[in-house]
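The following block contains the structure, expressed as structure tokens.
Missing here is one protein chain; the remaining ones are kept as they sit in the complex.
Chains here go by letter, A and B, matching the order in which they are written, and residues are numbered from 1 within each.
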Amino acid sequence: MTTRAEKGEQRYVLNMGPQHPSTHGVLRVILEMEGEYVMDPQPVLGYGHRMHEKMAECRSWPNFLPNAARMDYLAALIYNHGYVGVVERLAGIEATPRAEYIRVITSELNRLQSHLLWLGVLVLDLGAFTPIMYTFEDREKILDILEDVTGSRLTYCYMRVGGVVRDIDDKFVERTREYIKWQRSRMPMYDKLVTGNIIFRKRIEQIGEFSPDMARRYGLTGPVLRGTGIPYDIRRAEPYSVYPEFDFEIPTETSGDCMAAYLVRVREIEQSLRILEQALDKLPDGPFMAKVPKKLKLPAGDACYTVESPRGELVYHLIGDGSDTPYRMKIRVPSFSNLSLLPELCSGMLLSDLCACMGSLDLVIPEIDR
Amino acid sequence: MESKDSVIAAFKKIPVTVEEVQFAQRGYHLEITLEAGQLRAFAELLRTGNFYLSFVSGLHLATGIEVSYQFANYGFPCRLLANVGVDADNSVPTIADIFQGANWHERETKDFYGVIFRDHPNLKPLLLAEDMEDLKPLLKKEKTLKDRAGISRTEPEAQPTPAVKEDA
Partner (left out) sequence: MSAVMNTGFLPPELLRIIFAVVCAIVIVFGNAVVMGYLERKLAGRFQRRPGPMEVGFHGILQLAVDGVKLVGKQLIVPKQTDKVLYRLAPIISFAPAIMPLVVIPFSPKLQGRDFDVGLIFILAVVAINVLAILIAGWSSNNKYSLLGAMRSVAQNVAYEIPMLLTLLSVILVTGTFSLRGIVEAQSGGAWFIFLMPVAFLIFFAATLAETNRAPFDLPEAESELTAGFMTEFSGMGFSLFFMAEYTYMFIACSLTVILFLGGWSGPPLPYGEYTSALWFFAKVYALLLTMIWIRWTFPRVRFDQLLNFCWKYLVPFSLVHLLVTAVVLKL
């Protein structure tokens, strides 16, 4: 049960500063505390602000791709996908079928890696030092597979307008299949070690409950939203790439608390493995890159491309004016809206519960700050 | 509201200019142009219709600054983009009391463009530092400004060209 405080006692201000083990990135939260209760948490953003949207207006289309990867380093391939998707949509170019499948395979591997890191870090915030080592071991396998084909471990620049930069080979397919088997064999262990642990459950259950209406007013998306019962996933609602060809479920829970978000993400790991299997089975042959003119001049007009990142809905809104550089690039990041829930949700909570809530929101601060 | 058509019918009552666009080409379903005065009624209508606010953004054109709002629906696919021109004093009414998520989006738009949102509870800089309020980084210089026509599609909307030539 979340214990809430009564008004009236003396307040002091505690600064959960930009450097803190629990804020995942450089986030500062100013906490007005009454004893152990947090009265009015106010996040202060901007410590990692690099003004990517301005950089987009100053760079040509290909040059922005590394920027896209650095906004959310844990979902870099998904950000890649969104960016090349919006450029392709505006230019009227279609990627090859094989490239689309490769994009989905690498995006799902990216999603898995992000969820595994989130799982370890959430439990670390609650005080268990061991599960993070296990999830990082699983994650290393993914990073090794992706490193072979993309060349990077974290901030990938693998996709291009029209396809991907390098083809995947049989070794990649084989290693991914082995990885799927390995990950499936590890999930029961996580169930016992983490989900079934009574101390963990008491820290997470019934903490930070919110209703679907509150989620809608703040524009929440992603696993946090699906924890309140709304089965909204961009891969189903506005299908993009080759997702319509796969059979997967959208896990939802109804309680709307931290435990619900946790369970949704753990089940999404299994669903991602399903998508991976199907994509590997259906992988078509053919070219991995379409014929795209060397100097791509994009027409005037605007386009939107929405993808499902591990944290929620990611929207690229691109306005071109017929020249080399975009006129305006708006990037809507999921953690921005997810974090704006914090002041209303966490007023009157214990400090330990605030840490649990922030962990279950799965924030990546560089993407909020852009 | 249950479907896109009932949404369009409700909008036409306000009245706002609604244009249905091709999703495969644009990535959203409806493009709407509004006056600043109609904004709050529009937002209230969306609130009752189970829409959520995706983002609030700005756009600096030769004719002035425009604020764009993108909403989407959890229940059926209906993503809409609404463009609002700012008033003469560079301000627009806030919708932060209708959609609390707009609170931070509007602060960010003020940071980047200098647009004031009237009656906003806390319009302090969000991403920029407190002493950088005058910076307004996304405002463009004179010579790079275009007007609406300069950023709109010229040829009629067509299907995207397939990447691989289909063999018979």
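Here is the rule we use: contacts are C-beta pairs under 8 Å (C-beta built on N, C-alpha and C of every residue); 3 or more make two chains touch, one makes a residue touch a chain.
Just so we're clear, the structure is a prediction, and the values are computed from it rather than from any experiment.
All shown chains touched by the missing chain in the whole complex, by label: A. Within the complete assembly, A:126 is the residue of A:102, A:126, A:264 or A:290 that touches the hidden chain. Listed residues A:171, A:202 or A:297: the one in touch with the omitted chain is A:202. Within the set A:36, A:144, A:191 or A:249, the residue that contacts the chain not displayed is A:36. When the missing chain is restored to the complex, the residue among A:152, A:255, A:278 or A:352 that touches it is A:352.
Looking at chain A, the residues touching the absent chain are 3, 12, 14, 20-22, 36, 123-130, 133-134, 137, 193, 197, 199-200, 202-203, 350-353, 355.
In this section, only the chains that are shown with their structure count from here on.
For this pair, chain A with chain B, the centres built from the Cα atoms lie 24 Å apart. Partner chain B is touched in their complex by these residues of chain A: 45-46, 49, 51, 53-54, 57, 86, 88-89, 92-97, 162-163, 215-221, 225, 230, 232, 237-238, 286-287, 290-291, 299-306, 313, 315, 317, 319-322, 327-328, 330, 332, 336-337, 340, 344, 369-370. Put simply, chain B touches chain A in their complex at residues 23-28, 47, 50-55, 57, 59-60, 68, 70, 72, 74, 77, 79, 81, 99-101, 103-105, 112, 125-129, 137-138, 140, 146, 150-155, 158, 160-164.
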